[in-house]
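Removed from the display is one protein chain of the complex; every other protein chain stays in position.
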Amino acid sequence: MKIWNKIKSWPLLLPVVALILVMAVNIIHDAAVGDNPLSFFMISLRDTTTNGTILFGRIIDIINRGSEVAILAIGMTLVVSASAGTDISVGSVMSLCASFMCMNLAGYGVSSTTTLAKPLIVGLLAAVLMGALCGAFNGTLVSHLSIQPMVATLILYSAARAIGLLLCNDLIVYVRNPSFAFIGAFTGPIPTPILITVVCIILISVVLKKTALGMYIQSVGINAKASRIAGLNSRRLRFLAYLLCGVFASLAGIVASSRITSADSNNIGLYLEMDAILSVALGGNSLGGGKFNLAGSIIGAYTIQAITTTLYALGVSSIQAPVYKAIIVIIIVVIEAPPFKAFIRKHSAARATKGVKA
Amino acid sequence: MEENVVLTARGISMTFPGVKALDNVDFTLRKGEIHALMGENGAGKSTLIKCLTGINDFEAGEIHIEGIDGPVRNHSTKDAQNVGISTVYQEVNLCPNLSVAENLFIGREPLTKIRTIDRKSYNKRSAKIMEDLGISVDVTQNLENYSLAIQQMVAIARAVDMDCKVLILDEPTSSLDDEEVEKLFTLMRKLKEKGVGIIFVTHFLEQVYKVCDRITVLRNGTYVGEYTVEELPRVKLVAAMLGKDLDDLAEIKKEQKDYTNEPMEISAKGLSHAGTIKPFDLDIHKGEVVGIGGLLGSGRSELARCIYGADKAQTGTLEISGEPVKINQPIDAMNKGVGMLPDDRKAEGIIADLSVRENIILALQAKRGMFRQLTRAQQEEIADKYIDLIKIKTPSKDTLVKQLSGGNQQKVILARWLATNADFLILDEPTRGIDVGTKSEIQKLIVKLAGEGKSVLFISSEIEEMLRTCNRMVIMRDGQKVGEIDEDLSQEGVMKAIAGGES
Partner (left out) sequence: MKEKMKAKKSFNSNTILLLITIVLFMVLYAGGCIAYGSKGFTHFQTFLNILITNAGLICVACGMTCVMLTGGIDISVGALIAMDCMMLAVGMSKGIGAVPMVAIVLLVGVVFGFVQGFLVGYLEIQPFIVSMAGMFFCRGMTAVICTDQVSITEKINATFYKWANTKVTIPFGGYVNNKGKYMVPYVRPGVIVALIVLILIFIMLRYTKFGRSLYAVGGSAQSAAMMGLNVKRIKMGAYMLSSILCSVGGVCYCLNTMAGSVTRALGLEMDAISSAVIGGTLLTGGVGNVIGSFFGVLINGTISSIVKTNGKLASSWPNILTAALLFIFIVIQSVFGALRARKK
C-alpha cells in the first residue's frame, strides 16, 4: 500500500506509463506480424552510401525524429508554467524561422542553391533572432496587454507561415549545401538533431540549476500576486518565458529545415504545436500553470514521437495521426479536470459507504 | 414565536475542517426592521449568512421562516429565493453588459405569443419598479453606464421584485461614497416601510447608527447578544465585537522609552492611493513598534500597502532612512530594506505549491536577483536556521507549504522577511487565525526585533496584542488617518478613538 502510494505520487508516472504502453503495443504488433518481438529495441550499426556508418534502429529513429518536439516542449513547459496558457504559434514560428534562415542562406528569390549566399552562422543567427522576435511579440501581448495567451499566439499561429512564404517569394527554397544539411544529418554515427537536443536540454538544465529562473517562473505561475509582494516582477518573467519559447521554436525550425534541406513554409512544424502541448500535459504538468517538471515534458515528447512512429508502423498516415493525438489530449485533460475528479471522488466514496453498509 | 417575526435561526452550528465557524448561534429578524449583523473578521457573519442563503450546509440548528411550516433548509441560492430570502453582495452580482431592465428580468422574462422576449413589456415594468423605489434611471441603458450605487440598487430592486421577505445586504456600502450611501439608506428605509426585514452587514459603525434598529453581535463564531441600537452605544459595540476578556498570554510588555531622538526610519508625507486611502503622514523611528488601530476596512491595510508599493502611491513623498525614495513596486521597497507580511495569507502570502524552503528564501532570492542564485546548501542553511529560530513545525524543509497549518504558514512568511534582514517590517494581521501559543511567540518576536533596532508597523484586529507590543498607535477610520496615541495606551482609549464621534 505504501509503495503504491509512493508510485502514485511519482511525478513521472504518467509519461513513463504511456511510454511503456507504447512499447507494449509495438512488441505485440511485431509479434503479430511475425517479426522478432523485440525488434523495437534493436540498435545496430549500418553502412550507408550517403552518411557512412550510422546508428540504426527504431529507438534511434524515435529519438532522432522526436528532437523537434523535445526542443519545443522545453519552451512550452516554461510558458504553460508561467502563464497557465499555451503558445499555439510554435509550429508556425518554426516555419517562419526556417524560411527566414533559408532566405538568408540562399538569397531572396532564389529557389534552389548549393552554395551559401551568406555564412552558415549568419543564417542560424537570423533564425534565432526571428524566433526571439516572435517570442517577444507574443510575450508583450500576454504580459503587458494581458491578452489571453492562446488568443495572443493565435495571431502568429496564422500569420507566421504566410510571412515565411512572403520572405521566400512564394517558393520552396532549397539549400542543398552539405554544411547546412549536416544539422539534420549525422555526426559520426549519431544523428546531429539528437546532439542538438541534448545540448538544449543541458543548457536549460544548467540555467535552471544555476539561476533562480525555475523557481521564479513556478512562483509566478502558482501565485502571481504573492510573487509580486515577495519582490518578483511577474510581467517580466512571463515575457521571458514567451521569449525563450520563441527561441526554442527557432532551434526546432533550424533542425526541421535542415532535415529536408529546404524551407517548406506549409509543412515545417505542421501540427507540432499540438505535439508540444501534448508533451507538456503527458509529462504530468498541469495546463493550469504552476509547478513544472521538465524531465516529464521531455519524456512526454519522446513518448509522443513513439506514438507517432508506432501509428505510422500500424499503417496510419501522417495526416491521419492527429485524430489519435486529439483523443489522447482529451483523455488527459478530462482526467485532469476538477469536475471529473470530484465526480470520481463522489462515486468512489458512495461505493465505499455502500460497501460498509453491505 | 414572537409577533412579527419573519425569520428565526436557532442554535446554528457549523464546522469547517479544523475550525468551529459557528457555535450555537441564534438570530431573529422581525418584519420591517433593519437589523445589523456585527462582528470582526472571522466572527462568523458571512458563514451565518451563507447558512441562511443555502451556500453553506450547517450541521445543527433550525431556521424558520414566517408562513412556512417546519424548519427550512436551503441548498442553493435559488431555494433561498423561493422561500423569500434574497441577498445582495458587496460585489454587484449582475451583468454589466446588459440593460437595467434585462438585469431585473433575466431568467424570468415575459414572453410574447411566439416565444420571443417581450421587450416592451419588461421595459415598461422595469421602469415602474424603479420609479416605485424612487430611482430615476433609463432602464434600457446598460448597467455599466451607471454608478456602483445605482447598480447596487438595481440588485436590490431585483431582489425585492422577486417577492422577498428577507433582504440580506452583505457589505453593500464598502465601495460607495457618502452621497451614494445616503441614496441606499433612503431605499432601505422605503423597503422597511413596506415590511421587508433587512439584514445589514457592514463594518462602518456610523452607518449602523444611522439606519439600523437592532444589532446582533457575533464573536469567534459565538452569539454575543441582540441589542436595540439605543442600548448599545458605540464603545459598547466595539467592546462587544472585540471581546473584553483578556486572553491569558504571557506578560509581554515592551519597555517604554522615548524614540523621538532615534534616527528616522520611515517618513511618509501625504501618501495616498485613489479609492483606498486618503493622504496621510507617518513617521517611524528606528527600533520603534507602531500599531495601526481601526476596524477592518478603515484603511489600515491600505496604508501599509501604500508605503510598501503593493498599491503604488499616487501622491506624496516617502523617505527611508533619511533618503527620499521612489517606490513603484514591492521590489523597490525591498531593496531599501522594507518587508511586508500581507493580511491575506492565501492570496498574497504563501506560494502554495512551493516547498517551505523555497518559500523562505523567495524574497531574499528576489533581492539578490535571478542570476545570483543561492546554492542549495545556502538555501537549506537559511531554511534550517529559521525553522529552528521561530519554531516552524514542518515534517521537513521540502514539505509543500500548503500542507502546513495556518500558523506555521504564517511563520514561514515571517521567516521569509527575517531572512532578508529587513530594517522595517510591515506585519498585517500576522496573528489572525492562529492558535494562542503561536500568537504569543509572534508578539515576543516583534518585541525582540525592535530590541535589535528594527522598526515594525503592526496591524491587528486585537487591540490587546498591539497594546502589549506597540510604542505608539495610529488610528484609522474610513480610509483616513484620524490620529495618533503615544501615551496612555489603554484599551478603552484606543476603542474610543476607533469608534470615533461622541459616545
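Here the chain labels run A and B in written order, and each chain numbers its own residues starting at 1.
Assume a residue touches a chain if its C-beta (ideal position, glycine included) is under 8 Å from a C-beta of that chain, and two chains touch if they have at least 3 such contacts.
Not measured: the values here are computed from a predicted model.
Looking at the complete complex, one finds that the omitted chain is in touch with A, B.
Across the entire complex, the residue among B:141, B:260, B:314 or B:403 in touch with the chain not shown is B:141.
Check A:59, A:159 or A:295 against the missing chain and you find that the one touching it is A:159.
Between the chain not shown and the residues A:53, A:115 or A:320, the one that touches is A:320.
Where chain B meets the missing chain, the touching residues are 77-78, 81, 92-98, 102-103, 106-109, 111, 115-117, 119, 138, 140-142, 144-145, 148, 158.
Contact residues of chain A toward the unshown chain are 85-86, 88, 141, 145-148, 150-152, 154-159, 161-163, 165-166, 169-170, 271, 274, 277, 287, 317, 319-327, 329-330, 333-334, 337-340.
We adopt the following convention: only the chains that are shown with their structure count from here on.
Distance between chain A and chain B, defined via averaged C-alpha coordinates, is recorded as 46 Å. On the side of chain B, the complex with chain A involves touching residues 308, 310, 329-331, 334, 340, 342, 347-354, 358, 362-363, 365-368, 370-371, 373-374, 416.
Of all the residues in chain A, the ones that touch chain B in their complex are 210-213, 215-216, 218-219, 222-223, 225-233, 290-291.
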